[in-house]
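Right, I'll just put the structure down here and ask away after.
One protein chain is absent from this view; the other protein chains keep their places.
Should a chain be cited, it is by its letter among A and B, assigned in written order, with residues numbered from 1 in that chain.
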Amino acid sequence: MGYLAGFKVTFKKLFEERVTTEYPKEKRPKPPRFHGRHVLNRYEDGMEKCIGCELCAGVCPARCIYVRGADNPETDPVSPGERYGYVYEINYLRCIHCDLCVEACPTEAITESKLFEFSFSNRNDAIYTKDELVVGDDGLPQRQPWELWHEGDDLATSGWMRATAPSGNPDYQNRSGWSGELGYGIRSPEMGQHDRPEPQETDNETEEDGHSGVSH
Amino acid sequence: MTEMAGTPIPHAPGFIANLTPRIVTSRFDYEDSHTLARYESTGGYQGLKKALQRTPEEVHSEVRDATLLGRGGAGFPAGVKWGFCPPEVWPRYLVVNGDESEPGTYKDRLLMELDPHQLIEGCLIACYAVGLSQCFLYIRGEMAVAQERVAQALNDAYAAGYVGKNILGTEFSVDIVLHWGAGAYVVGEETALIESLEGNRGMPRLKPPYFPASIGLYGQPTIVNNVETLSNLPWILEHGAQAFTAIGTETSPGTRMVAVSGHVKRPGVYEIVNGTTTFRDLLYGIDMCGGIRDDNDLKAFVPGGGSAPWFTPEQLDLPFEASDVGPQGSMLGSGAIMVMDETTDIPAAALTLTKFYAHESCGKCVPCREGGTWLEQILRRVVEGRGTSRDLDLLIEVGETICPGDFPHAAVASKGIEAVPFPYRMTTICFVGPSAFAPIHSALTLFREEFEAKVAGNDEPTMIEVAVDV
Partner (left out) sequence: MSESTPSEISVTINGVQVEAEPGEMLIAAADRAGVHIPRFCYHERMSPVGMCRMCLVDVDTGRGPMLQPSCMVPVADGMSVNTESEDTKRAQEGILEFLLVNHPLDCPVCDKGGECPLQDQTMAYGPGESRFVEEKRHYEKPIPISDLVHLDRERCILCDRCTRFADEVAGDPLIHFTERGNATQVLTFPDEPFSSYFSGNTVQICPVGALTAAPYRFKARPWDLEQVESTCTTCSMGCRVAVESSRNELVRYLGVDVESVNHGWLCDKGRFNFESTNSSHRITTPLTRDNDDPRQLLGSDWGSALALAAEAIQQAGPGRVGLIGGSRLTNEDAYAWSKFAKSVLGTDNVDAQLGDGLSAEVVLALPLATIAEACNADTVLVVGPDIKEELAILHLRLRGAATKGQTKVVEIGSTPTGIEPYAHRSIRCAPGESAKALSELLASDDPLAAQLKQGSLVVVIGRASLAESEEPTLSLAASIRAELPHATFLPALRRGNVRGALDMGLAPGILPGRTRLDQPSPALSANWNTVPTTKGLNTTEMLRAAASGDLDTLILVGADPLSDFPDRNLAAEAIQKVKTLIAVDTFITDSVAQADVVLPATAYGEQGGTTTNIEGRISRLTQKITATGSARDDWMIATELAWRLGGDLRLGSKEEIWREIEQVAPSHSGVTLERVESSEAHEGILVQRSSIELDLPAPGTPPVADGYGLRLVSGRKLWDAATTTTYSPSLQPLAEAAALRVHPNDLQRLGISSGTDVRVISTRSTEIITAIADDSIERGTAMLPFNQPGGGANRFIDAAAMVNDIRIETV
């Protein structure tokens, strides 16, 4: 009879609610700070935020980012200032989505979307170039043919997601210290972590602040 | 020995005679005081003649015995300074510091405008005593009249055989070269003056190793003396050291010139007895400044040029004696007194002075170049009502990087503030950096309530934009 005792757990679990889902038919909501594939953001005037500083490449533990900077053309600058990212490539066969590049970026140029479902038929496709990473004219990530997109995956990709209080100083809660971006403008800050309100409320607040810009 | 004049003469604005005997201002009442004829007829070049009859060593010891304190600001005995030149290193030079630019100071200008020959004679005596044959007279660029008069006087003196080869028939020869400055305050500092004289940017050198007495102009031993100091020499040589030390106190003998400006009834330059005259005598004396304008109350005064810590009415009875003023937290400096009456906006007054020193920083060393302007920016914010109480502490904290440790200030018994004695320590090469901080420190220490009134209600912390310049 001893073996029946071994099924005790099994029988008990049989009647509990299941935690597994029927992926990919069924999707679970992603956490707000999900680390998907990267996007390169632009300023409201369309200028690229990336300045080609290579800090992301320097910090990358998987060595999957390749950046080269160049002098901004005087007549038709790509980004504000002297330097712009001339080459920007991420190899997604190597990327571990640790987000250190996003932490390192001094201009909020590189952030991560929630897109993670892509399969490549060749290795070249796995190396995303700057043209593929940079956001489109609507400020949204550009869809690549091999990517599987879901509702809302391409939203909330930008720097405001991580702009919490500088140095954790509560004095700065609800103040924005980052720049506006194409398609969104200057977004209102995320709430402090200790008293985060319900998601619904945040949305309302953003509307009221008038900072929300284009809503998707 | 001279007649007293009742009213100031036209070309000596602000000068008011008040003393007997007068040592350096004795000819100021004559309208032609700058001419060779007047100078010779009033006992001019007698000191030189007497000096030339004696050995250089005797002349040197006469000056040393007179304890003639330098009138440029540091107050170091001239006779002792001359002795610092290393023996047997030739050539050596005398440089006359006529780059008087300390705010509120205008005594040397009058000496050069009204009695240039007295200065030239003083140079010659100094050259004779130290054994020099080359003298450079550096006159501030803005002093057009002084330049003109000194140049004319020098031409006359050359023509009359007082300057040049074989002076008065002796073996003694001196050439005096005139040099006009280009308008920088810091060139009043002796090593910067030497740099400027060499044709470089007027930036101070570091002491050590560049003590002018050992490594000065063109790397040679150089004596740098102030105009007023040298102007005393003819009188000392003519009347003897004893007659000089009979005036004033033992440690501060003779007379000195003080330039009073600000809220007094009669601002001007006064020749006063050194060591015994008090600030009260000077500011309230009926034959001197005659009291505060409109009979207002005195609020504060700067006792020794714009870079000196401020005094309040509590220090009025201090005499013009460095050993009395120093422990009370300030200095006599260049002898410029700026008077502020009760109507003065103290933070604004401090800003005026700080702005000057920040502007006049030569840019050589970091604390002065960056700190001075930063202090000015913070103070301007406070004065314009955009500051916070945090800014008041910041002013002191920034100043402490320029001058580490306790900065000297006066005592205010009524507020329970005790004096911090002179001098201060500094991280800069010269005194310009600390000078930008001195007015702020004094004003903020002695009159903090006025600053607090300016920042009242502004205590929101300023948002710091964390963004990258690209």
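In this text, contacts are C-beta pairs under 8 Å (C-beta built on N, C-alpha and C of every residue); 3 or more make two chains touch, one makes a residue touch a chain.
Everything numeric here is computed off the predicted structure, so don't read it as measured data.
Considering the intact complex, the chain excluded from display touches A, B.
Across B:P209, B:G416 or B:G457, the residue that sits in touch with the chain not pictured is B:P209.
Residue-wise, the contact with the chain that is not shown comes from B:A184, picked out of B:L36, B:A184 or B:V325.
One of A:G36, A:G69, A:P141 or A:G183 touches the chain omitted from the figure, and that residue is A:G69. Residue-wise, the contact with the chain that is not shown comes from B:Q377, picked out of B:Q53, B:S323, B:T343 or B:Q377. Taking the whole complex into account, subunit A touches the unshown chain at residues 51-55, 57-58, 69-71, 81-83, 106-107. Considering the complete assembly, subunit B touches the hidden chain via residues 184, 201, 206, 208-209, 358-367, 369-374, 377-378, 381, 394, 397-398, 400-402, 404, 425, 427-429, 462, 464, 468-470.
Quick note on the criterion: only the chains that are shown with their structure count from here on.
Subunit A and subunit B have Cα centroids separated by 66 Å.
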